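Please find one structure pasted underneath; my questions will follow.
The chains shown are only part of the set, and none of them has been moved.
Letters A, B and C name the chains as they come in the text, with residue numbers starting at 1 for each one.
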Amino acid sequence: MLRLAPPNFERPLQSAMFVATFGGGEANVAVSTANYGIPSSYVTVLPPKHAIADACIAELRSFGVDTSHIVRKPGRMGIYFLETGANQRPSKVIYDRDNASIALAKPGDIDWDKVFDGATWFHITGITPAISQSAADLSLEAVKKAREKGLTVSCDFNYRKNLWKYGKAAREVMRELVKSVDVGIANEEDVQESLGISADVDVESGELNVEAYKALSAKVLKEFPNLKIQTITLRESVSASHNGWSACLNNGKQFHLSRKYQITHIVDRVGGGDAFSGGLIAGLDRYGDDHQSALEFAVAASCLKHSIPGDFNRFTAEEVESLMKGGGSGRVQR
Amino acid sequence: MLRLAPPNFERPLQSAMFVATFGGGEANVAVSTANYGIPSSYVTVLPPKHAIADACIAELRSFGVDTSHIVRKPGRMGIYFLETGANQRPSKVIYDRDNASIALAKPGDIDWDKVFDGATWFHITGITPAISQSAADLSLEAVKKAREKGLTVSCDFNYRKNLWKYGKAAREVMRELVKSVDVGIANEEDVQESLGISADVDVESGELNVEAYKALSAKVLKEFPNLKIQTITLRESVSASHNGWSACLNNGKQFHLSRKYQITHIVDRVGGGDAFSGGLIAGLDRYGDDHQSALEFAVAASCLKHSIPGDFNRFTAEEVESLMKGGGSGRVQR
Amino acid sequence: MLRLAPPNFERPLQSAMFVATFGGGEANVAVSTANYGIPSSYVTVLPPKHAIADACIAELRSFGVDTSHIVRKPGRMGIYFLETGANQRPSKVIYDRDNASIALAKPGDIDWDKVFDGATWFHITGITPAISQSAADLSLEAVKKAREKGLTVSCDFNYRKNLWKYGKAAREVMRELVKSVDVGIANEEDVQESLGISADVDVESGELNVEAYKALSAKVLKEFPNLKIQTITLRESVSASHNGWSACLNNGKQFHLSRKYQITHIVDRVGGGDAFSGGLIAGLDRYGDDHQSALEFAVAASCLKHSIPGDFNRFTAEEVESLMKGGGSGRVQR
């Protein structure tokens, strides 16, 4: 997906320029895991013979992401406009994904058998099924097939109220999809809107109640016994420029709570959740049953994401571990 | 329509930036005539509550174009990507107009009675009917209504092969539409593709044959007796950076051929034709029956357009006349 | 007025570039009120046949501000250079307004009868009378005429020590001018320097004393019984990057104190006061006698201003109300 953002905290078109990068939930996760040295493949549908789509593929390839499974079918290149907020002014996203190739894609368009051949993990987000009925059908096909073939399936439930316009409520679709998921990722709003499981959390307040999140994650695990792990990211929004950032993980046996980072000078908050997902997948891979470390890796990874512009999380595993183990004092390295 | 172009003669996404401006046939003409001091109104359909659409309207308003008749209806904001060519490398346009509000618009969406109230001239291009069947229907409604209400109707036949995908051939639609037109504007390819009237002209050769254009324009006037004036722009493409530029006008009585400009260092060629249309409308207004002067004004105006970036022609009538009457030697004014 | 500011927190000419925008007290207010949907006209004197002045008018027009009353008379285009501060480094303004058309303007140059025809409100600042004796005379003419014709007159007393060089002290001129004002706007320094009414407030300390402001505003209302409302903005300067921001309003009967915003990552502080004025005018219009709401609207509006670059406050009334009613937590909207 092409991301178009005005520079320098401007509102759109305040100057005649857009910073043009690529992003989108699953792509961001693939870039993260590739950066950590995990062989990663990104699968989507893009328009054929389209210079912008070609550039998107080239960009992914630059990170070492395998793009050979990307299907080229009629439709547009998906776009989103991003206004980067500051202080009390929130960041705003304008989705421009109508008629995108992925929105027009339907079950059968992707040869999952081929895609999943040799793969061990499949990640999807709640954004793709929000675009269109056929994309939702395709998503469902994907997770079922992945599970069938023995892959671990992770899903970021992320709820986007500006999508979900094709007539179905998020929870109708997502509850079905989550039944094929092993590792659930969400924030409190996602759980509520995508699964209809409510948390006694005031999204706008900015303060956190750990017990509530423990209960909430347990509730999710109970309703979806297929889930082996449910993580919840805990974002305390002081302002668009300053967030507290931590997360918790419930594996049915233990409840892990991560260290909390004060991110006081957010450079670009978008992609933070995907950086968490990428970090979690890599963390579970690196640390095995040590779920606390996996969680800390994910939180540190996504903390770092907030310090650079763009959707993608451009850090190595060594850099993430360095934050995870160190103080985050930001002293110059020279 | 939002125009996104990479800077500095780069190919798309060679650097992570798009120069973002607005443009589009009819909008460009409205800006031109407003710049010449003619009260001008731009009518289109744009998406509601959309920061980019709002910025588009603001930009038009900055030129003094009346935007009060713009309708806001569901759909996308139309976009086109422009790669600016140089030397042997042609400029390339990627249209991204599927599901744009104007593509979804249909007869009845615009209150033409209100729009045309007090107006004397209506201009349309062959681009709008190329987007969708409903936009073609709306275009036809517009010209008929305009003619009915006694407005002079001008039309740039411009043929865009990358549009026209909804199942009709350009000539099917355009021949019907041109029946309600008073002043036809075209290049040789437009005449052939939009009207099916062929000229013995080799588009790619770059050389011009005046007699052929005289015959061609006469042929058009004969087939469409409603046309009072037919102009043909004569672009000699030496390269993407160097064009010869002139035009001819046939009013049924006389055939006028303009001075020819060598535009040797093209800054931005897109919008050149619209600058001609805007100049022609203004020229016919300024010079009345002196069609030679009207034509020269139009050609000088569009010549100047090639020297600045962006779709819009940012010149006053005084500046156009200064070129029209002077040598174009480009000496510093200080 | 043309504003020239180095980019990226640089000092002037650190790189060979100026970000060039337009601004100035009254213009900023007109843009604000136009953005809130209030028909707004900006009146000034600009040089004739001047590309920069034309661009200034076009920019105002883009916001829907009526520019038809702007007079073009000999003189320069006013300029100010702005160095944007950070941390302990203050922002610095270099005024370059000598011989500007508005500085040369004098009573009689503007046809106030025509300007005020159909108008209900007139806003002026203490900056215009600071430029030159003739501009002061013109300002005085304006407020008297406005009052005479029954308009509500608001005035931001803003004191600029780098102007006021033509031989008169600010208070000599401003005390006379304020006699024709209905709604006074100021910070503590403005009250002291423009009116000579002192407050027991240490401007540099950064801490606020509400009682002192209550007393101060009462003192102003007492000395100028024509004033129906006196507002005082309360800026706590922690650093150039972090300000506390609130305001109070005294209408003679009640003293209203607004919510206080911590603006911790100031993007551009200039124009903040004008955003307050624009918000106050719109707030009084929206909320009538509910002065608390009018004040909150004004404070929220100006709070938002600090989050975007440029003098102008590019927000809709809906966006202002959203902050006014919400928590300002800056969560991404998507």
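The rule is simple: a residue touches a chain if its C-beta (ideal position, glycine included) is under 8 Å from a C-beta of that chain, and two chains touch if they have at least 3 such contacts.
The structure presented is a predicted model; accordingly, all values stated were derived computationally and were not measured.
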item	value
Complete complex - number of sequence copies, 3 represented	6
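By our rule, only the chains that are shown with their structure count from here on.
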item	value
Most heavily contacting chain pair (counted by C-beta pairs in contact)	A-C
Per-residue multi-chain contacts in subunit C, two or more chains	none
Residue ranges of subunit B in contact with subunit A within the complex	4, 11-13, 16-21, 50-52, 55, 58-59, 75-77, 79, 81, 83, 92, 94, 96, 98-99
Contacting residues of subunit C [partner subunit B, same complex]	58-59, 61-64
Subunit C residues within the subunit A interface of the complex	7, 261-267, 303-304, 306-310, 314, 323, 326-334
